Structures are given as C-alpha cells and as structure tokens.
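Structure first, commentary second.
Heads up, one of the protein chains got dropped from this complex, but the rest are sitting where they should.
Note that the chains take the letters A and B in the order they are written out, and that residue 1 is the start of every chain.
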Amino acid sequence: MREAEHLVHKYLRSSKRFPHIWCSGCGIGIFMQALVRVIDQSEYSKDDIVLISGIGCSGRLPVYVDFNTLHTTHGRALTFATGIKLANPRLKVITVMGDGDAVAIGGNHFIHAARRNVEIASFILNNNVYGMTGGQSSPTTPHGAITASAPYGNIEPDFDICRLAEAAGAVLVARSTVYHTRLLERLIGMALKKKGFSVLEVVSQCTTYTGRFLQLNSPVEMLKWQKDNAITVEKAKQLSDTELEGKIVIGVLVNRERPNYHEQYQSLLGKKSKV
Amino acid sequence: MKKAVRKQVLLQGNEACVEGALMAGCRFYAGYPITPATEIMEIMARKMPGASGVFIQMEDEIASLGAVIGASLAGSKSMTATSGPGFSLMQEHIGYASMAEVPCVIVDVMRAGPSTGLPTQPSQSDVMQSRWGTHGDHPIIVLAPSSVYEFFELTVQAFNLSERYRTPVILLVDELVAHMREGVILPTRDSLEIEDRPHPTVPPEWYIPYADPGTGVPAMPAFGEGYRYHVTGLYHDVRGYPTVRTDEVEPLIHRLFNKISKDYDRLQWFDAFATEDAKITIIAYGCVARAALRAVQQAREKGLKVGLINLKILWPFMRRTISGILENSAKVLVPELNIGQISREVKRINQSRCEVLTLNKVDGTPIKPAEILRTLEEVYS
Partner (left out) sequence: MNRVEIYRGWCKQCGICIAFCPHQVLEADDSGYPVVRNPEKCTGCLLCEMRCPDFAIVVNKDEESREETGSPAGK
C-alpha cells in the first residue's frame, strides 16, 4: 500500500509490533528517528553497530531497531559498552540513557567513562523525570517542581548534565532538543564520528509527567517550550547568568582532542612483564 | 586432565588462577582492587597486553562485571575477581548474566563478613550468597578449590562450564588457598580440553537467539558477526524480545535451570579419601578440606574409620554424591569457616539418615587438623 517507505522502517525489526510502547508525543521516538537517519547516511552497516541502553523509557529503544542491541541494567549501560568496545574496537558502540539512568544511578559510570575516554557515543534523553516508574523526581527535575516523589515541591537543585560531562573529560559535549531536529541530526553525526567519549544531551519531553509539573498540557506545548527557551551557544555567550536562567543552551559546548583509551591500550599490546 | 612432564613452579593461588584463565582462553579482565583478591588483578594487568587481551580497572565492581559481560557478548572469554564487599556489588550483574545467558567467570576470594568484615583472614562465609545472592530464581555454578593446583584447574573448568552452559560461574576461594604458595606442575595448553560456547550453525536470517536447540543452551554469536539480535535482562521470548506471556516466561526459567540440571551426573566433582568403610565421613571444601585430610590420616593411624569428601562443586549442590555418603555413614561431620552454610544443605537432604555434626569457626583463623581430629575422637563411638 505504501508507495514510499519511511526511511526508519528499513531499520525497524519486522518481528516487533508497532506502534511502539512510548506515550503519545514522547520525544524518544523523535530521537530514535534522528539516530536512524544519521546512521543511514553513515559508513556503518547494521552489523557494525551495537546499541546499548539502560533502564527506563529510553531503555526500550534498542529492541525496535535492527542492530546488535543490548538492554542492560539501570545506570550501567556504559559499563557494558566499555567491555564491548575494548573487546572489539571495530564495533561502533552507542549508548542511549535517560537522565535518572545516566546521572543518578549511573553517575559514577558516567563520569568515569568520560574520564577514561573510551570511544562511545552516548546520548542522554533528558526528560527531567523518572517516567517509567510514574513521574518521580530525577537529578534534572527543576527546583520547586511537584513530582510523585516531591509532593510538596522538589527541594533539590538540578544537574547540568553537559557541565558534568565537560568536567569529567568528555571530548565532545553537545545539547539539542528534539524540537530542533536538524540540529539534533547534525550533533548525532558529530558524536558518532568522534574518536572518544562523546555526550549529547537530548532535551526531550515526557508528556505524561514532566508536562504536568511544568504546566505544559500537551506534546505541542512542550515542543513550543523547547523552541521558545532554546538559545544557541553563540547567543548564550553574550548573556549573563541571570539572563540564561531557564534557557536551554543548544549546540556544541565542548569539542576537544585527547587520546582515547583504546589507542593508548594498543601501545601496551605485546608487552611482557619480566616479573 | 592430562599432565605433560613439565618443570615444577612455585605459584601463589591467585597466580595459578591467572595461569588457568589465560590457558582457558580468557582475553578480557575487568576489576577493582580488593583484598584478598587483588593479586589476580595485578597479574592480569601485567599479562593481558602480552596475550593480546584486554585489562581494565573499572570504577567499581558493578562496572567490572558489566564490562566483563559486554566483552563476552563481543566474543571474548572474560572474567573478574573480587572479595565479599565487591561480590555484593556484583550480584546485580550475576543475575543479568544468568538471565541473558552470557558466559563469564567471577572469582570471590572470601573474607569473613558481614560488611567490610575481616579483609585479610580466611573465611568461607559467602557460600549461600554465591548461590542466592542475586534476586530471583536462577541457576548458578560454584566451584571451590582447595589447593593452588586446583585453583588453576578449576579456573580452566570454570571457563569451560561457563561456555558450555552460557552461565556465570563463580570460583569461591578462601584467603588461604588464594595466598598460599605451592609447587605445581602446570599442564601444557595443548593437553587441556578447552570448551567454547555453542556457535550458530545457521545463517543469520535463520538464527533465533534463544531457541532451545535440544541441549537447553542456545547458540551464541558475537556482536558484529552478522547475527543481529537483542539481549535483555527482562523475561524474553525466543527472539530475545521482552515478554510477559505466561507461556513464554515459565519455559524460559525452566530452561535456564534444566540446561544445567540435566547434567547433574556430570557435575559431581569431588575427591574421596578413605570413605569406603568410614563410619564418620567429613564433608569439606577449600582450605578446610586440607586440614580435614590431615585429620583423617591421623585418625586412621589411630584406628578410627573415618573418611573425607572434598567438594569441588558447591552449587549445584551434589545431592547424589552427598546422599550416598549419608546412606553409608553413621555420622557426617561438616567443618566450615562460617556459621554453618554447607552443613545446612547437607542437613536439608539428610532426611534423618544419619547424624550430621558441624564444626564451625568464625574467629578469622583457619580450622586446624588437631581441632578436627579432636572432634572426630569425641564423636567416634
């Protein structure tokens, strides 16, 4: 019946049932499509790619796509990714994590993966909430927000994932929203090409829970919120901290070179201790 | 195992473990420093580059086993080593490896616990944790060496069993065996039987990742070989996709158990000493089995009919072997460096066939032959 096939369909597992499990208007699907579009235009074959996730809504992404896919434990996607990349450096290793996944329960793994600089393209879908378990506060939930686990308002400050990644040593740090799809694709492309640990924070919308505590009542309103509050890195440089309050700075935040773990390990191969 | 004529070398238990791992084909090690297992990591750090393998020090033990599982999925035989506190952290991923059927070897050089406990003293107090430490029903294989050579030998076998059954295998070792030095003659690599995980024999388009080929152990390709499939810790169908269907959930958990239980006959590994006419049989493992052997020898010199079973496999518990002992002995003595863990299992299957006695020591020092001999003399009648 279809005359032109959706590009994404070429990468979906035909044995999986659709529509997928995510709620109406969820940003994960938008990210997934962007990822697949970029991979389609890349030199990688389906066999080359290992797509790894943790637990949560984002954790359900890999099962839908026809790569080598791995749905790991909560927060630990990067540890599996590290083992895979070092055991077979030919593979293109990609992780998809959520905000709670990557920087709460997986925070330790995240900072050390960044420090170690294993070549992993890591994408963090930040929807500011634990969606799968019913809308509890995450490390990126805004201060004051009312959530299932902060019924009187969140008294914790929120994490800036990108600044954390930068401080920990990631060689590419970038941010986009799912609204800015073309930027999103460009940044995914950069992350996949980077020969080290790259972090792309993807500001996404949980239309079921985050929308409620931000008083944004539909996916459309949430995307408008992303559109209206996003500001490019270049513009942000001209603004004061107060002016940047509540803004989403998008674009490439850090792009630097540093020897990756694998390159350095290669120089050890063949070494034999006399001990 | 066949042994070629080779020079005797003086090795520490932890060193012998590394030798065994490398001979078994281990080419990935991830770990975190912890007493009394650290030597395994340090020696791996020295040797892996020369063996074209990977060594990595991770940020904690959870990460270590995560990396090990990842490397195994990418086709490398992989292992890690730790002690009690780290072993506790690893439980999460032991369950994952069990559920997703990823071969890997975990060494737990026990310290006395709970918590940080006694880091440098011998203990056998992780026996039950090695069986049930991770949540949920799951099968597990646990081996317990009692000498340096056995540590080598059982490490090779740990990899073989892990590959054969696609399951995590735990080497449960006490500090004495790990740190003791003994002269051993290692076999050549060629003389060892090395097993590898079953590989698909069908092309990728026919491959069904978790289909039972009849052995209970599905074929396992490495990521990147063209067999693109999904791996998850959720209950999954034969394609590896998450499922909640009762007709898929229950067969999976049964297959996980049956793939090992169907081979219980092959998994009765023990050394028996003077058991034929024994009125009292000692059931022991690890360093305690060494003290027990001396005690049995001394008791025999005194005319006491006592024997010893030295268990090499702790889990799955060797019900057949132990039942035979319980059938033919008047009394059984289970000395352990814990409050009574294997003895509970022995009592559980005893069903009043004989008297099960225990000798437990939890002060951080080993059980001495004299202590076992004294107990034997007291209860011998």
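Note that in this section a residue touches a chain if its C-beta (ideal position, glycine included) is under 8 Å from a C-beta of that chain, and two chains touch if they have at least 3 such contacts.
As the structure is a prediction and not an experimental result, all values here were calculated from the model.
Although it is not drawn here, the omitted chain touches the following shown chains in the complete assembly: A.
The chain omitted from view is touched by exactly one of A:33, A:88 or A:117, namely A:33. Taking the complete complex into account, A:181 is the one of A:133, A:181 or A:229 that touches the chain left out. Mapped onto subunit A, contacts with the missing chain fall at residues 2-6, 8-9, 12, 18-20, 22-30, 33-34, 37-38, 40-41, 178-179, 181-183, 185-190, 192-193, 207, 218-220, 223-224.
Here is the rule we use: only the chains that are shown with their structure count from here on.
For subunit A in complex with subunit B, the residues that touch the partner chain are 13, 15-16, 46-48, 50, 52, 60, 62-63, 66-73, 76, 79-88, 90-91, 108-109, 112, 261, 265, 268-273, 275. Per the touch definition, subunit B reaches subunit A in the complex via residues 27-28, 30, 46-47, 49-50, 52, 54, 56, 58-60, 62-76, 78, 92-93, 96, 222-226, 228-234, 239, 241-242.
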